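One structure below.
Every protein chain but one is kept in place in this view of the complex.
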Amino acid sequence: MTTKLFGEPVRRREDQRLITGKGRYLDDIGPNALAAAFVRSPHAHARIVDIDVDAALEVEGLVAIYTYEDLTGPMAEPLPVLIPHPQMHAPRTGFPLANGEVNHVGEPIVMVVATDRYVAEDACDRILVTYEELPVVVGVDVARAATAAVHEEIPDNVAARHHQETGDVEPALAASPRTLSFTQYIERSACMPMEGKGVHARWDSDDRSLRVYTSTQASTSVRAAIAAKLDLSLDKVEVIAPDVGGGFGVKIVHPWPEELLVPMAAIALGQEVKWAEDRREHFIGSAHERQQRQEITVGYDDDGRITALDVHIWHDNGAYTPYGIIVPIVTATQLVGPYVIPVYRVVVESVFTNTVIVTPYRGAGRPQGCYAMERTMDRIADDLGLDRALVRERNLIQTDQFPYDHHLTFQDGRPVIYDSGDYPGLLDKLRTLVGWSEADRLRAEAATRGKLLGVGMAMYVEGTGPGPYEGGHVQVLGSGKVLVSTGLTSQGQGHETAFAQIVASELGVPIEDVEVTTGDTRRFGYAVGTFASRAAVMSGNAIALAARGVREKALRIAADVLEAAPEDLEIDEGLVQVKGVPGTSIPLRTVAVLSNPLRYAFDEAAKQATQFARAGSDDKPPVAEGDAPGLEHRDYYSPIRSTFASGAHAAIVEIDPATWEIDVVKYAVVHDCGNVVNPMIVEGQVHGGVAQGVGGALYERMAYDADGQLQNASFMDFLMPYASEVPDIDIDHQQTPSPLNPLGIKGAGEAGVIPGTAAIASAIEDAVGRRITSMPISPTELYDLVRNPTAERTAAAERRSENGVLA
Amino acid sequence: MTGVDTERTIAVTVNGVPREATVPVRRLLSDALRHDLGLTGTHVGCEHGVCGACTVIVDGDPVRSCLMLAVQVDGSSVRTVEGLARDDHQGGQVLHPVQEAFRECHALQCGFCTPGFLMTIAAGLESRDNAQEISEEEVDELVGGNLCRCTGYANIKKAVRHAATAMKDDA
Partner (left out) sequence: MKPAPFRYADPGSLDEALEVLAEEGAKVLAGGQSLLPLLSMRLAAPATLVDINRVPGLDSIEVTGDGVTVGALVRHNSLLHDDAAARSQPLLTRATANVAHPAVRNRGTTVGSIAHADPSGEMTAVLALTDGSVTVAGAAGSEVVGWRDLFVGPLETSIAGPAVVTSAFFPALPPRSGTAFQEVARRKGDYAVCGAGVVVTLDAGRRVASVRASYVSVGLTPEVHDLTEAVAGSPVEKADWAAAGALARTLVDPDTDIHASAHYRRLLVGVLTERTLAEAAAEAAARATRE
């Protein structure tokens, strides 16, 4: 069949518009809209004493100024706690505009609307806010010490104490032949999509309806939030995610204050209003992720098999908790990775700090969990003098153990039961791909060039495609065009292509006839969102089910016309035909026409469906009982639980022992996301994830000073990798289909980023022989480490120097 | 004596078409292209000259349009992503080899940084002798000054090689 496109590297259909400048991103919409800009807090923690707007009133082009005082009804209440959880005992959220207190630099205080953004910023400059500064809490350790409180009524700064255990860990540790304990840190980074956030709102005062464009990962939920907060009926609000210039998690959070304030102003002013976030605003007014302090105790036997694991994590959630404790839960539950952990206890204390909020960034707590587990594996190997790969191998869940129940509860409230996988297979492939057994030879070769070489690896299992559901709608028009829609949004993952491939394959139509729309509530009102590597799993399967529904109906109608049994029919290249009887066929587009009996003929195609055109049975209604007009079907996919993808990465680093510059000279990836819809797209996702992993390990951090000022809030100083910093990536694939969903697929979006920090930390440690306990690490920090006489040397380094090899 | 102004009318040839716009003198070229001339294909990613998303070609050289004032291109010729493809004189367009290569090599995901890459690479490849095989150093130089958060750059580099080969065959 020529239309079987599932699994093919089909070139993307999005690209034609994006490479010719015809994409439509948020700030490309509404050229005549008024512009919003914000006065944001310059202090990390302060009471607002006074807001004086007088000087701003003189600015020519000023249209409106809003402060908290101007907010009414639900808008005057705190922003929602999007994902409440019983273990989050002290959730806090801000207000759309600060209500008397600010808790991080960048918190919005005043919204200005003016004729253009330049003028709006002029007015912002003239607004005088008087503050009374309060003590500032920055970093998990300061938050934990609780000498000052972010929120006065929460003196210990703890928002949540997330706790899971699979057995009695203390006796298990006591009974373990060996134990070791250590503490390590991981720093903040951020999603940092190339396009910031943005909102455009247009109020139709005659129709009393609102259309909002927003650069979001969750248009249906933004819609619901706007309706709730602005007291509008849901049917009077439509929300559309246009082309979105990257998300990586930050745009799943909603409603951002601006997503409410901009529509509020558009309604009040009766004019289009737009806000396009600038880069500085994105640094200080969006979200970050990753900072944790991890205290780990592990019990194991002489072969390196883990007997018990006890983990206590302090997680920095920033000033507020709008996204609940999703990141802590993901860390807690994904930490165990591909390993058998007989007894596991984890406590994550999520603490407030006077910094930008922490919400999911690609990986969403998994990189931290992987860092904890994989560095534990490295420690065990080091202690026992065993190969790091061997220790991992001995702890892996075996292929005959699936479904494997970790007896944990995942971020979707469902059990962590791994559906399928082949972890020994991953490890074998990785060893071959990176040349693991060659490490000593490579090390010696590098030494002749004056370089310190190290290798490291990390494995992960990633819960992907969590529910509750996604839906899909497929409709064949009389023209033969196939319209497909799903509610979740796209930020560059190629959904238009992947979903079209699925429909073309399921329905048997040329892909050119398929048109896919995502993230537009006018087309599909029910959706959850694009996060947790779930789009292909959730919407992909929902769309496949919808396409199967259309196919079934098409075969039923065509069977009538062709006087054949539906099971004897097939659809290929848009033609319904009797299998093995060439020429006995009817175009799918004609079936579409016939599916909708008409009275009025508005075009040639419609004529075929009018009441005098076809002979029908007089004792049957034109639309059969239980049937509906039109060749379309809507369906939903709601999985019982997540499906678990997996992978293994290895890095080889070379370090210049004079400058301590770190160069990743090889990066190897073995990746398993089940059946693959489009391998080109999956590989692209891996590439991008790895680049973010390398960035997170070696370059990116949010450099807050003790006063809560972000010192590197620009692309000049926040070191997102250029091409020059990203290594070449070798990829090998493994396919372990998911038994949980019709297409057998698992998510792929986040995987690439997860093990980067762990693998690179391991490689650097291997190269320099000093324990790496804080990531990311820069040359200046590595220099501090190696020249510190009290820095812990690894046992491997001791052994190597005993053998006369310098480390 | 020269005028000291707060607003100016500028004449600029954009993608071969003479255009005029009256702009406040502080208007950045990026904003003028996008908002005054309606050419929204040029994107703004940082407004401090680091990301390169706003790169356009001014009088033959790729420059950051967020680091120029619109008034500074008065009398100049500007090429943007909208002008990269050629008219095929049959109502359609012939894509530039770099555009073709980006699609073929999956060198874009969200597409936001793409126009800046396309303009930088197109200018670079057009100004080199494409009869010569492109070196890895040249590829690195052509992609090295722009940020992309989606692709990890591997496929962008691949696209540069692909386009250089196509332009070699055309040469």
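The chains carry the letters A and B, assigned in the order they are written, with residues numbered from 1 in each.
The rule is short, and it goes like this: a contact is a pair of C-beta atoms (placed from the backbone, for glycine too) under 8 Å apart; a residue touches a chain by one contact, two chains touch by 3 or more.
The structure presented is a predicted model; accordingly, all values stated were derived computationally and were not measured.
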- [ ] Please provide the labels of all shown chains that the missing chain touches.
- [x] A, B
TODO: Pick out which of A:58, A:204, A:512 or A:784 touches the chain that's been left out of the picture.
DONE: A:784
TODO: Could you tell which one of B:40, B:55 or B:80 touches the chain left off the display?
DONE: B:55
Open item on the list: Contact with the hidden chain only, please: which subunit B residues?
Closed with: 1-6, 8, 24-26, 28, 31, 47-49, 52, 55, 61-64, 66-69, 71-72, 120, 124, 141, 144-146
- [ ] Just the residue numbers, please: which parts of subunit A touch the chain that's not shown?
- [x] 117-118, 121-122, 125, 278-280, 658-661, 699, 703, 711-712, 714, 716-717, 719, 721-722, 724-725, 778-780, 783-784
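Just so we're on the same page, only the chains that are shown with their structure count from here on.
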Open item on the list: Rounded to a whole Å, what is the gap between the Cα centroids of subunit A and subunit B?
Closed with: 30
Task: Contacting residues of subunit B [partner subunit A, same complex] - done: 24, 26-27, 34-35, 38-48, 50-51, 53, 80-82, 84-85, 93, 95, 99, 102-104, 106, 108-115, 118, 140, 143-157
Open item on the list: Can you tell me which positions in subunit A touch subunit B when the two form their complex?
Closed with: 11-12, 14-16, 18-25, 27-28, 31, 116, 118, 191-195, 243-248, 278-279, 491-494, 680-681, 683-684, 687-692, 714-716, 720, 722-724, 726, 728-729, 752
